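Note that one protein chain is taken out, while the other chains of the complex remain in position.
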Amino acid sequence: MISLETKLPGLHLKNPVMPASGCFGFGREFSELFDLNQLGAVVIKAATYESRYGNQTPRVAETAAGMLNAIGLQNPGVEAICKEELPYLSRFDIPVIANVAGSTIEEYVAVAKMLDETGLIQALELNISCPNVKEGGIQFGMDPGLAAEVTAQVKKTVDTPVYVKLSPNTADIVQMAKAVETAGADGLSMINTLTGMQIDLPSRKPLLANQTGGLSGPAIKPIAIRMVYEVRQHSGLPIIGMGGISTAEDVLEFLLAGASAVAVGTANIHDPFACMKIIERLPQVLQKYGFQNMEEAIEGGNRHEADLSRS
Amino acid sequence: MISLETKLPGLHLKNPVMPASGCFGFGREFSELFDLNQLGAVVIKAATYESRYGNQTPRVAETAAGMLNAIGLQNPGVEAICKEELPYLSRFDIPVIANVAGSTIEEYVAVAKMLDETGLIQALELNISCPNVKEGGIQFGMDPGLAAEVTAQVKKTVDTPVYVKLSPNTADIVQMAKAVETAGADGLSMINTLTGMQIDLPSRKPLLANQTGGLSGPAIKPIAIRMVYEVRQHSGLPIIGMGGISTAEDVLEFLLAGASAVAVGTANIHDPFACMKIIERLPQVLQKYGFQNMEEAIEGGNRHEADLSRS
Amino acid sequence: MIQTELTVLANNKIAEQTIEMQLGLASDKLVTEAEKFMPGQFLHVKVGEADTPMLRRPISIADMDSDGNITIIFKISGRGTDMLGKQSVGSQIDALLPCGTGYPVEELNLDTALLIGGGIGVPPLYYLGKTLASRGTRVISILGFQKEDQVFYKEKFMNLGETIIVTDDGSLGEKGFVTDYMSKHIAEFDCFFSCGPTPMLRAVTEKLSGRRGYISVEQRMGCGIGACYACVVPSKSETGFKKICKDGPVFAANEVNL
Partner (left out) sequence: MIQTELTVLANNKIAEQTIEMQLGLASDKLVTEAEKFMPGQFLHVKVGEADTPMLRRPISIADMDSDGNITIIFKISGRGTDMLGKQSVGSQIDALLPCGTGYPVEELNLDTALLIGGGIGVPPLYYLGKTLASRGTRVISILGFQKEDQVFYKEKFMNLGETIIVTDDGSLGEKGFVTDYMSKHIAEFDCFFSCGPTPMLRAVTEKLSGRRGYISVEQRMGCGIGACYACVVPSKSETGFKKICKDGPVFAANEVNL
């Protein structure tokens, strides 16, 4: 049996598959369906300092091989998360990654600090890329200077490894990656959703109450793969890859592109057992394509820097 | 019977549906399948000054509800196009829009001038957004200053109305639109493809010879709709909307988002009769949603500037 | 909650664009589970292949028989319901079930219940009415449809008790809206139950404000299990939202803001 073990800063994973932030709540609902211990890790819904109610409804729309969401960072606030959600998750033997959002650098720092101090999380994921709230961090995700600043400030404050979650809504993802790498990030999560919209024909206006929403699902996988591949050429940081993963083959594609682990988002929403199915099939898929373990797959991408200059 | 007529600078269209550049060649193959006179207009494959051979193969890959292409601007050069293709197309009673690409501002200007001087085209479309060749214009499409400069230079040289085709690979599409508007563009075409990649699992490397390719098809429609909507709020230029259109409902969605006409790309590739089918059904769809003519649909989007600030 | 393949046992068109479908559970073990399914709960159904279409569709339980077979009634209103309606007898349908919190029939001891349904809000009220009637409650139903072609289950509701059919154009039964015909029974019921489009629910709860009642709320959903926060409705008591797919779709009438 092929071992799926993989290691990233702060994270010793039984397997490289974790649910993506926001698509798994705080794990409670899924724990009624299967044993969370089978996951590589859990990434929880974004935490902000105060509780947030999120956007008006409708909050989701269906698109071709994808969906739009504009949840708007609804969450009970970091204090409640530290008190109620993290202790619940700590009963499972899997790393917990806490997703952090904020409107100001101070908010990011304060939230990260509180999460860090619980001792119940193994990594932080800075969500500088939520497209669904004006003050939800995307301005940090579009400006390399701000991204570096928030990363540096959080790093100064916490001991837990910090992953920065990059936004694909940028002309130059490599520049963003390098900025947060220099600022001390321990790893990258990529990609968050692309900003999109759907017009409701009967009402003649945007279907989502928030007008725009984040596009996720298989539709965006080629963009995610390209970004992971590009960043891998120019940054040494380990990458948690995501964007449209719904099969074990997709996981391997991300590993070959340059990711060291992956997160599954939208697939959980149409199939709550998606992570389980992927984890079950992954060893066969690795074997089929000639890999004995995760390391080989991670190192296995035929990436040629020279080639890239052609593109 | 609902009239589908619509007018844009230089273009008096029987209906708002035209094939998108690069997905229809120079019309010859399609003219064997149906009467091109039924189209709103024809947009021809990008012209460069010299002939170009394009990229190595494979040049296309299939993705979820989309495809990647890296043709690389293969074309016989502007001279051959002016001599052989435009005279052929002039036998049809439809406007011809010539797509122009180049590596330098001088090349754009020279190509535009030659096309303009034939008197056989009704509009130029500046392709400052081809992601598939290093020197294919995308640098112009990512830098508002360069985009404005190439627009201004071409405008100075030609009489034909100039549409600038915007790239979605940017963090701020509105800024790009405003830059070319100020520089004198008569209209906008949007969007071109998003840069993507697919990894071929057996060979462990990018499937396309060019590594990256442009993502098109229904997968990208939500991004295109969002960009058209955003630009419509901030620019008075007429927009030829495109990105994933495959049904008459999609056309109406683009009109409500703010487009005045549309182009159909990838749909032609899987169904050569796509434009015909869309044009045939469009009157029914307009009627179903309560529109008597194109103008009502174009003006019909419930767009509220105030609302947008929320997003 | 479980994820399972249901077998299509029957597929009948019972009104314009309206399908009644009977679905069978795969195993006896599930049938035992099914006895606990409550009126107001729903199935979250996946049609098509893999990611096409992407999202599941919520469809209410309209009836259950003693073999644990589930009846759903749905209107063909888009791509997903169109594909669902084309499933032939014998084919398999992937569903999460039972989803959400239903009507608290076990806790209620009612003399008279008033059911007020509109369009595709009518189906869950049938299973509710049947359950209430079997517990000895007198059931009065006011059911609204656009026009005659769209009316279904008229006889079935009449078997449960007094039933008023209302159509927008008066092509069958009374003409107008359900809210126009509530006054007649206003004094009789202990508790009302309403399901239908949001504007109807708003009108009903307004007219019956102060009365004990339950409403079933619709919203576009993602996961259907309470994890993605897509399907919320503002709560009246606390500041914040309730999740329709988990805390609802049934709420006490004074619990949420429509």
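We call the chains A, B and C, going by the order they appear; numbering starts again at 1 in every chain.
By definition in this document, contacts are C-beta pairs under 8 Å (C-beta built on N, C-alpha and C of every residue); 3 or more make two chains touch, one makes a residue touch a chain.
Worth saying up front: this structure is predicted, and the values here are computed from it rather than measured.
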Sole residue of B:Q38, B:Q74 or B:N293 that reaches the chain not shown, by the stated touch rule: B:Q74
From B:F24, B:Y163 or B:Y229, residue that would touch the chain that is not displayed: B:F24
Chain not shown, touching residues in subunit C: 49, 52
Contacts of subunit B with the absent chain, listed as residue ranges: 22-25, 28-30, 32-33, 45, 51, 53-54, 57-67, 69, 71, 74, 217-218, 246, 266, 268-273
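Just so it is clear, only the chains that are shown with their structure count from here on.
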Distance between chain centroids, defined by C-alpha means - subunit A, subunit C (Å): 36
Subunit A and subunit B, separation of their C-alpha mean positions in angstrom: 33
Centroid distance [mean C-alpha coordinates] between subunit C and subunit B, Å: 46
Residues within subunit C bordering two or more other chains: 51-52
Touching two or more other chains - residue numbers and ranges from subunit A: 63-66, 217-218
